[in-house]
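Omission of a single protein chain aside, the complex is shown with its protein chains in their original locations.
Per-chain residue numbering starts at 1, and chain names A, B and C are given in the order in which the chains are listed.
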Amino acid sequence: MSQSVTYIDAIREAQERAMEENPKVFLYGQDIGKFGGAFKATKGLQERWPERVIDAPISEDAMIGMAVGAALEGMRPIVEMQFADFGSVAFNQIVNQASTHYYRTGVPVPLVVRMPSGGTPGSGPFHSQSVESIYSHYPGSVVVTPATVADAYSMLLQAVELDDPVIYCEHKFLYRWLKSENYEGDDLPIGKARITRSGKHATVVTYSAMVHEAVRAADILQQEGGWEIEVVDLRSVKPLDTDTVIASVARTGRLLALGESFPWGGVTAEVVSRVCADAFHLLDAPPMRVNAKNTPVPYHPKLWAMHRPTPESICVALRNLLAY
Amino acid sequence: MSQSVTYIDAIREAQERAMEENPKVFLYGQDIGKFGGAFKATKGLQERWPERVIDAPISEDAMIGMAVGAALEGMRPIVEMQFADFGSVAFNQIVNQASTHYYRTGVPVPLVVRMPSGGTPGSGPFHSQSVESIYSHYPGSVVVTPATVADAYSMLLQAVELDDPVIYCEHKFLYRWLKSENYEGDDLPIGKARITRSGKHATVVTYSAMVHEAVRAADILQQEGGWEIEVVDLRSVKPLDTDTVIASVARTGRLLALGESFPWGGVTAEVVSRVCADAFHLLDAPPMRVNAKNTPVPYHPKLWAMHRPTPESICVALRNLLAY
Amino acid sequence: MSEAFDPIIQHGAPTQEYVRRVMYAMLRGRIMETKLSNLYKAGKIVGGVYLGKGQEAVSASLGAALRMGHDVFAPLIRDQAGRMAFGEASLDATRTYLGSAQGPMRGRDGNIHRGRPDEGLYAMISHLGAAVSQVGGALLAKRIQGTLGDSVGATCVGDGATSTGAFHEGLNFVAVERLPMVVIIADNQYAYSTPNERQYACEDLVDRAKGYGVAGHSVDGTNVLECARVIGGAVAAARSGEGPQLVVAKLLRLGGHGEHDDGSYVEPELRQGHLGRDCIEVGKELLIQNGLLTAEQYDAWVQEISEECQEAVAVAQREEGPNPYSEDWSATSSLSLRGLK
Partner (left out) sequence: MSEAFDPIIQHGAPTQEYVRRVMYAMLRGRIMETKLSNLYKAGKIVGGVYLGKGQEAVSASLGAALRMGHDVFAPLIRDQAGRMAFGEASLDATRTYLGSAQGPMRGRDGNIHRGRPDEGLYAMISHLGAAVSQVGGALLAKRIQGTLGDSVGATCVGDGATSTGAFHEGLNFVAVERLPMVVIIADNQYAYSTPNERQYACEDLVDRAKGYGVAGHSVDGTNVLECARVIGGAVAAARSGEGPQLVVAKLLRLGGHGEHDDGSYVEPELRQGHLGRDCIEVGKELLIQNGLLTAEQYDAWVQEISEECQEAVAVAQREEGPNPYSEDWSATSSLSLRGLK
């Protein structure tokens, strides 16, 4: 069978299916209507449901406020940020309005914010950001980071069903590059990590596009020295499946936490801290982290390739880890 | 001598002195003029410098944008957020405009954002937040968290001198509660941590108001079992003085990272991860974290007292750590 | 309008019944807030107390024109009267202020940060302006679901809140969607201590209506009959499909920003002038003059409301605060995720 569907197809199809199955679902975002969205994730959907696919003004704050109100009225809005980076304008509505609502009032606000995330060459500081960590820091939201076509599909459908705000971080680099035969997968629930590749010498815990870079690094080390690197795909970074991570570390004794975002805090620090707190005795070597550099994401492809983790830089870290 | 000056006095006096010494310094914020600010941190300053103490409309985004432009014109603005929580409205200007400017253009934007932070009883979800972690995650800003009267004073003066944006997190609980004889201290530079209390059985790494809770916990354990707990005050969480932290862990072999903010990610995860990466062999026990609970900061004093770390909950963690 | 609604405006004038309901709610708001202020001064309330003194005519005219469970209302700081007119129980106020575990916020949030979102009374967050888009979203949702009917959404903001990006984005969104929403600007001359000339530069905030493409109305916020006519009229207009309505009421906050503040920065001329009039006194006189109320009825109302508020305080005071040990420390509702962090 041919690799005929892509990660962005999965996002589009999942939205279509959610709308078919649940009349409460509607889509809101800039240019998502007739135009089908900056990345075509909503192509053709307004034609099918003219009333349920709505173009928004350039008002990210109001877009999320709108979604909170709509969710309170029983709807299940999916809001598309044109780029995750522009979610910064909606930061207050997300962390203070949507994410606090259930705890404050007991009334949940089921909404999904689609965040086209992550770096691509030439996109620069304002169209490349990974935002999972800032939304995970605040209580009240679920933050998912699908790395596969099947997860992009099934986790978006699951996100719509959750009663809480879900920050759905979709990676732009995977949009058209990542292909599959179809959307079928193991249908793991949100909150469960997956062993993407099993191994016994070290564990790489990662998520989103970095899962693929980790697998590449694992391939290199396999060929290089027969190392067997286990790759854990977190799938959702909040909640974060500590059990699966620790079970893997129990097998390998070595942990590398890998992420594409900025190096201060974030997912990798959370992973390392949890493992250390609960499974310190399982570690045969210091747990390591590889993140992007501590600067804005640069525009130039050469700088960009050095800024983010690559199979090469992951291998360097893994070799150190294995040599410990 | 009497304990005659407070933490909020220090903030006021530092601003007065900065304005006296440097004509480029000016103050901008809501109600900071004649009214002297919601917490009186600017009391009397407009009278002295009518042109340099300016009341802002309720426009946090524009307040930071203003400061960026003013900094580019050679000024050194100090912006007061009425509460750190309202900085969420300025999030984009802070992380994308101010914090990226130097890397992008090579031209620094020296500005200080004063963030009245942290919980007090009865303040609730929107007047209690600790925001150091979200600003530290993004590259380009310096994030300071003074815990003493002298640091509140000297670090604000240093912040004004730095060429980069500084997020100055001042703790509201300390405003009037924390007293001292005067503003004099050791004048440590930003970026250097301090051993607040020395010990040999375990290290508590913390910052801001939690320094005082850690010292209380240390007192309790001292009396209880003669335990000598070392307390490290980070003072600035970005940059974060890993060397001082590790030197302390080298002495004690045990680490508790303590913070008042939400438990996912943040300062405590960063501290644990750095220590594990660079000083794993020094650890005799799993490094632990104590943070607030994973909900918004509750209003009711009883809930609030349970939500945040207290000497009691810190002692529980330390006893576990010491017993390992 | 659906059958269940008695009209509040007839031939351009507010009905007697509506005006009386407004006046009654004004009194309820004032008496409740006086009690809250006393509790604060007696040290019985932790945290801030924010009163709507002087703004009751505006707030109650809005609340009394709406119906809980049918309309959506996002009150702000100074809307005790409007909340009561809308249908919020007095106990919701006292329980929230006093931190009772029985209140709608169960001690998790306090004072004015309360609501019954599933009955259309939204729980404010502090961040000014944030509710405009939220109410708009509720109305958009009703429209999509085909349940909009003659429902109306409404919120109040102050002069200061108009400077927020959230207010602007929200109002523009509501205008683009032509939603049946009423936005009241209670222009009380100050935002905390900041006078209007440091807040905006237009002559009158009602001048903004045209720029958003919404209907604009001005009203003297000290005159209940005018408030009922203009605000009731704006609600009726939104209800009957005339799109978003912006009402700018001029008035004065007859107190500090909160009870911790003496408001000494307010210009004495303003206090002594027309805007400094107490809308309750003015209202009492106007209603009596116009034969809508007798002095005896008024006194009876005061009596009745005082008892209601006293009782609401007493009940809340007897109740326990939340128990931190049995508190459900969950920020998400998804059961399957609760075990996970």
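Criterion: contacts are C-beta pairs under 8 Å (C-beta built on N, C-alpha and C of every residue); 3 or more make two chains touch, one makes a residue touch a chain.
Here the structure is a predicted model, which is why all the values come from computation and not from measurement.
Among the displayed chains, contact with the absent chain in the complete complex occurs for A, B, C. Here the missing chain is touched by one residue of B:D85, B:D241 or B:E260, and it is B:D241. Touch with the chain omitted from the figure is made, among B:T6, B:Q30 or B:Q93, by B:Q93.
Across the entire complex, the residue among B:A56, B:V245 or B:L258 in touch with the chain not shown is B:A56. In the full complex, chain C touches the omitted chain through residues 163-169, 172-173, 175-176, 178, 197-203, 205, 207-214. Along chain B, the points of touch with the absent chain fall at residues 23-24, 26, 51-52, 54, 56-57, 59-75, 77, 89, 92-93, 96-97, 99-108, 139-142, 162-164, 189-191, 238-242. One chain is missing from the display, and on chain A it is touched by residues 30-31, 33-35, 38, 55-59, 61, 83, 85-86, 88-89, 121-127, 263-264, 293-296, 298-303, 305-307.
Going forward, only the chains that are shown with their structure count from here on.
Comparing the chain pairs B-C and A-C, the larger number of C-beta pairs in contact belongs to A-C.
In this assembly, the chain whose C-alpha centre lies farthest from chain C is A. Centre-to-centre spacing of chain B and chain C amounts to 36 Å, using the average Cα coordinate of each chain. Residue numbers of chain A whose C-beta contacts span two or more other chains: 89, 92, 96, 99-100, 103-104, 139-140, 238, 240.
Among the residues of chain C, those touching two or more other chains are numbered 105, 108-109, 113, 125, 127, 165-166, 330-331, 341.
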